Structures are given as C-alpha cells and as structure tokens.
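The complex is shown incomplete by one protein chain, all other protein chains being positioned as in the whole.
Moving on to chain A:
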Amino acid sequence: MIRLLQIEFIKLWNNRASKFLIFAYFGLILCMALIAMIKIDRPPIVFNIADQGIFNFPYIWHMNTWIASWLKLFFAIVIVSMMANEYSNKTIKQNLIDGLSKKEFLMSKFLMVISFSILSTIFVFLVSLVLGLLYSDFTEIAIIFSDLEYFLGYFVKLLGFFTMCLFLGLLVKRSAFALGFLILWWGIFENLIVRISAWKLFGKEGSESVMRFMPLEAMSNLIVEPVTKFKAVQSLSTQLGTDLSRDYAVHWYDLLIVLGWTAIFIYLSYALLKKRDL
C-alpha cells in the first residue's frame, strides 16, 4: 500500500502544475483566516466580521467545512488530469507492462484520493481550530469539541467527489473534456433533466427525495449552507416574517448515499479499466 502511494506521489510531485495547484489549494484554505480581517471602520458604520460570531465554536466547524468544500472544485483539476494524463502520455500502458496490475493502478489513484481527503480534512480542522481559539466567544472544551460530525461529512463529501472525478478522467481520457462533462452532469443532467422530470412526476416533495440520490446533490446535502444559521441573518429573517431555518445536521443516510456512489464509481472505473485494450 505504501508502495502504491509512493508511486502516485512520484508522478504527482514531479509535475509542476499539480504541485502548484496543491499548494494553491491549501493556500486558499488558509486564506479563510483572512475573512477575520474584514473590518469596516468608518463611523457611523463600524463592522468587524470577527465580532459577528461566525468564528464561535461550534458554528465555525460548520461554516469552515462549508466554505472549504467549495475549494474542492479547484482540486478536481488535479485529480482529473492525474488520470487523463496517464492516457494521453500512454504511461498507463507502460505502467502495466512494467508489472503494475490494473487493480494496483487504480488502487494507487484511489489511495491518493483518500490521502488528499484526509489531509484536507485535518488541515481545515487545524485552521478552524486556530481561528476559533483566537476569535470564539466560547472556548470551553466541551463546546469546542461539539458538532464535529461536520468533519465526517466534509471527508466523505471530498472522497465521493474526487472519486467521481477519477472515474470521469478515466472515462473521458481528456482532462478538459472530463471537467466539462462534470459541469454538464451537474447543470444539465442533475439539475435540469432529473430535477424537472421528477418534479413533474412526483411533485415538489417527491422531487426532493429523488434528487437526494443523485451523486452531486447527495454530496451537497452532506453539509447544508450555514449562512441562514448565522444569527444576524436569522434575526433579519424573523423581522421580515420568514422562516429560513433548515435541517443543518449531517445525516447518516446522506453519508451512506455518498459512500455508495464512491463504491459505484470505483467499481465502474475498475470494470472500464479491465475491459479496455490499451
């Protein structure tokens, strides 16, 4: 297993573009800390975002995992090209000839995806912890370590998404087309075709429960947007007489759906790899 990871690491680390993207990704996560610097100090408007309670434990866990999960799009480029380049450089052929089995080849990619997801999860946790310790109004241990399920949600969300990217890279063999395919899937397939036809067939409620099983929708359900949870927004909505509050929890069935898709994507990738002549 270590060997497979090392193989993948050599491939990735010596590629300048990938290295740049990896650094940029973690750099951007770090930049979340800069939100704390937003200050408007021009009387009569005095506004400091750090004072608004968004860095309070445990709210910060939800907030930061949600923001950081947007950055996964950025990382998708690395994953997709790491797969598609093996085809365009024909190095997958050479790898197999050199004695890597197809299973090992796929495993080395998947292990890399798992490692990224773990690393990213830990990184987001650390950045959030530091930010929270600096700005949170509550620093009791019990409060700090509550609501940590958002990190489980975050990890599974990344894992599922990156595995999907891996599969698309393998399926399409061209990184640009694979990314285009991903956007098409999200925009046209999930959100237009499936959503509208489910709406027509089963009504609003029924459409929600069908959508729940679509891969990208399931991933986004794992961490629901935290903005409406924010107390300033909530007080605003109460004044306007609307109720914006939703179910913010990370649900086990959403986790299961995404893990199911992860398994399906890995299986499909393996089946495709096995069937194809190179």
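By our rule, contacts are C-beta pairs under 8 Å (C-beta built on N, C-alpha and C of every residue); 3 or more make two chains touch, one makes a residue touch a chain; residues count from 1.
As a convention for this text, contacts and distances are computed from a predicted model.
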* Structure fact -> Expected UniProt protein name for the omitted chain (select from "ABC-2 type transport system ATP-binding protein", "Ger(X)C family spore germination protein", "Outer membrane lipoprotein carrier protein LolA" or "proton-translocating NAD(P)(+) transhydrogenase") would be "ABC-2 type transport system ATP-binding protein"
* With the full complex in mind, choose from A:D41, A:D98 or A:D247 the residue touching the hidden chain. => A:D98
* To do: With the full complex in mind, choose from A:N15, A:N191 or A:T228 the residue touching the hidden chain.
  => A:N15
* **Missing-chain contacts mapped onto chain A** => 3, 6-7, 10-11, 14-16, 89-91, 93-102, 104, 274-275, 277-278
